[in-house]
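With one protein chain withheld, the remaining protein chains of the complex are depicted in position.
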């Protein structure tokens, strides 16, 4: 059992602390929310840990993570190890690693998948960094990952950045998977040939080619709301789908499904579309096709 | 100069009668709308024409056209020629041709492009059928088509059905062209890097690679409504885009642009999307991501 | 335990006979391949069954199935039940049901998912038809479907046609899921940021959001061939993806992911693309961009 500092006790970090403590590790948490925090400040957290320290950062990707890493860089000492488990863009990792390397502090980037279910099911982990650091953090990884063979829920993906890169692609795939189910659901709902749509989707859980964990979640959602009509079809995107598409562009990899899934989200958030106003205007211009005027 | 019966005097047929009369042809029109009709019934129209007759049908595609052709089939005589100039599906043409052939009545299918501008600019024409029938109707085609070399505004595309097939593909392409401009317009509007979006689009009319007649129509629309915000982004589809996509499927031809343009129209007409409700539900299930509930 | 006639003993039917016999049912099979067939002809098969008979047809969709159903229609008697378990288009089902209803023979359509793994794992089943017929065949369904709650591997989807409709949509989704993983795989291979791509994909099997049965199959494939370079990227399509897209068109349901997955298969089979030759020609025309001439 090892000692770990854990910065960020939101939906993900809070559950991870639970899982790690249940496994017998000593976890000292820090969060700006004093109700969940174990320490009053990052400095207090660092003081509470025995050197050489291991600190896991689990705060929102982007500015919050970059700032937390920078602050910890000032507080940590040679031989310490910092792990970024958030959904950071992989290009941040090299910067973080270099910043910390100047002080002799090690760095790992970890893509963590599993959402709120990870506390009980374990989290899928993809790690980037040096093997020595990976080995050092392995007791933590082994307690966070699901039961079963290590290689089925954990991978040392490569050097610094590779963990977040793997997670980015994972999320891009996730967009595509979700949209595939969603299109099928919409078609079943629209065609009305299948009389009991939730029953059919429920029956896909065993034996079929499309069975998956996401499908099981869709079944759960349909159990609560069989037509999903309590929800609006409004879908945010967190950034990883965009980055995946940008990487596809950079490497000239065709990504029609992942891009279609991303664009469907963009469209879902538009009350009205400039593009479609332009198409309506064109049809009106050449064909005298009737158009909907605002307010009609 | 020849004599022509013209059935259907809506936006297209009315203008075509004007253009043909201006060219010196004798046109006897029929429309259910007595205010524009020259004859009281199809039978009266047929009686008013000297045999061998030539009748152009310009009514809405589908049931209306099929029924008109059938009724005319009963009224026409051996040696007459019927021309379907509507946006019929090409598969209807073989049926129509066979029906009429049984009575010795000839048949041509004509794809007519140009919209409300055709009256002054002329109409692009794509014709399917026997060469003898095409030659017989050529005085009409020559007056309907734009000035300039015949082959730049008229084609004998092939045997029966080929005219409507060519028009179907023409319209599929049209969907793609319009959507391409529309996406560019939306990006210019969203990015706000270009300060005067209509000025830029106006400047694309001469010299650029993207100049086209559709672009000129977009410029006209922007002159009337610079942000196109009098319109809703709600776009109908007339059927030809769907058929084009079905044909692409039948022939295993990838059609990502034409399908994307069609789907954008479908989406534009949805108040809310079942598919995107499913994606929202899934994100909520695994990530505890917040969702928009109806009424919030 | 019940008696079943089973027509078609290919990859699917052969395994189903094994599974049903292992469950204790009496299965009399017929196949044109005498090495696997239990009877010498359809007539012999029908004679070998006690009335009222139950016959499951598991032959290739389309002409083969339609012909088999027609032949059996001549051989069967009032009170018999015919089940089409192939991948037939749902529009065939109504025709089959009416044909058989004229003789008092019942009809069920069943979508069967699970591939070659079904023999051991059980098959996911989606059934269309009357409840009485469904109940009658339930002992067979219960033995074919996977262990676990019936509703997680079996659904009575609705009236005749609904089973195949559900299976069609299932396969459309499957196209999208496969393409999503495939795009992610290609990006990981192309970017080379992740050093051990198979290890990362293997690690997605537990705990992650993208875990699924298809993912497990991808892991198996990578174990045999880590870069998948023994294969050509040439992918057939069986028809169900096309039908799904046609249904989406019919119901004005946007299906960008399913269509993209289908088009990727179309493209994979083209040695060279007319469309891309046209784009190359255009670039050459306006920009003097160099093009690849055939044979260069």
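Just so it is clear, A, B and C label the chains in written order, and each chain counts residues from 1 on its own.
The working rule: a contact is a pair of C-beta atoms (placed from the backbone, for glycine too) under 8 Å apart; a residue touches a chain by one contact, two chains touch by 3 or more.
Values in this document were obtained by computation on a predicted structure and should not be read as measured data.
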item	value
Per the touch definition above, residue among C:154, C:181, C:204 or C:243 touching the missing chain	C:181
Selected residue (touches chain absent from view) among B:14, B:107 or B:123	B:123
From B:97, B:162, B:221 or B:235, residue that would touch the chain that is not displayed	B:162
Sole residue of B:96, B:244 or B:274 that reaches the chain not shown, by the stated touch rule	B:244
Sole contact to the chain not displayed, among B:17, B:53 or B:145	B:145
Chain A residues touching the omitted chain (full complex)	209, 237, 242, 245-246, 249-250, 252-256, 259-260, 262-264, 266-267, 269-270, 273, 275, 286
Chain C residues touching the omitted chain (full complex)	11, 114-117, 178-179, 181-183, 185-186, 189-190, 214, 217-218, 220-221, 225, 228-236, 256, 260, 264-265, 267-268, 272-289, 291-294, 296
Interface with the undisplayed chain - residues on chain B	90, 113-115, 118, 121-126, 145-148, 151-159, 161-162, 165-166, 169-177, 179-181, 183-184, 186-188, 190-191, 193-196, 199-200, 202-215, 244, 247-248, 250-258, 260-261, 263-264
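Definition applied: only the chains that are shown with their structure count from here on.
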item	value
Nearest-to-centre chain - CA centroid comparison	C
Chain B and chain C: spacing of chain centres that average the CA atoms, whole Å	38
For chain A paired with chain B, centre-to-centre distance based on mean C-alpha positions, whole Å	47
Shared-contact residues (touching 2 or more other chains) in chain B	256, 260, 264, 267, 273, 275, 286
